[in-house]
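A single protein chain has been omitted; all remaining protein chains appear in their positions.
So that you can tell them apart, the chains are marked A, B and C in the order they are listed, and the count of residues begins at 1 in each.
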């Protein structure tokens, strides 16, 4: 299962990169599992998650080809 | 005591004129007295009154040189 | 605060931009602008043209009062009202209200207050000419229930 991961704003600065491509052998993977693979630190409480551009949470079950984004609270407008 | 009277909108049409100059011998004159001098009909309940461009009511005591306006509810904007 | 009444065609966004040039740069975070246009219908009849009567002097004075009340109530940097009078046709802009503030909530509240109380208190009278050639004075304005409720709450 292949997942594209994107980081924005202060989180991108902290990760030192704007995206990752992550592969899993298992089909049973959540957003929390994905985070564990891209970072050694626990995910900050305020960090937001989107899967395929819809807001969701870390319990979300992923499927092949999903695009997952992690970012801090939004500050537009 | 000389009073300038002005009428606006549908009331001007009904009066058939846009203003009057009215003189009183007495100094003890209210807006209601003034209306009695310019019209034979009772003043309609919805008609608004302004003296010197401030809203008031028919019990308002007039003084020499006042400008009194009668008009229907406003419908601007 | 700028308030004026004009018989000339109204270019609302030009008025807003011109007035904004007189404000200190970079200090306001937002402006809320209301533009009221003449519609081609009112209470079911087709309106061909409209003539707006006013009471010169009293009209400006009461718009200024409403703007001052808004500036006293909310943290507003400046306000603008330009109101057209005389003869106009459907789609003509009739009034523009703008309120500049550091925070958008103040801009929204002030702009809405001004247009609502202007409509309630400033002496203007609409006379509509219908497509059938009938001329009639508009008897009452449509309400903004949100603000009426608010006023009741405030005075209660």
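By our rule, a residue touches a chain if its C-beta (ideal position, glycine included) is under 8 Å from a C-beta of that chain, and two chains touch if they have at least 3 such contacts.
Every value quoted in this text rests on a predicted model; they were computed, and no experiment measured them.
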Open item on the list: Touch partners of the unshown chain, restricted to the chains that are shown, please.
Closed with: A, C
Open item on the list: Considering the complete complex, identify which of A:5, A:31 or A:69 is in touch with the unshown chain.
Closed with: A:69
Task: Where the unshown chain meets subunit C, residue by residue - done: 13, 16-17, 25-41, 90-91, 102-105, 107-109, 111-112, 115, 142, 144-147
Task: Chain not shown, touching residues in subunit A - done: 6, 8-10, 13, 50, 53, 55, 69, 71-77
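Keep in mind that, in the parts below, only the chains that are shown with their structure count from here on.
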- [ ] State, to the nearest whole Å, the distance from the C-alpha centre of subunit A to the C-alpha centre of subunit B.
- [x] 73
Task: subunit A-subunit C separation of Cα centroids, rounded to whole Å - done: 49
Task: Multi-chain contact sites of subunit B, meaning residues that touch two or more partners - done: none
- [ ] Would you please write down the residue numbers of subunit C that are in contact with two or more other chains?
- [x] none
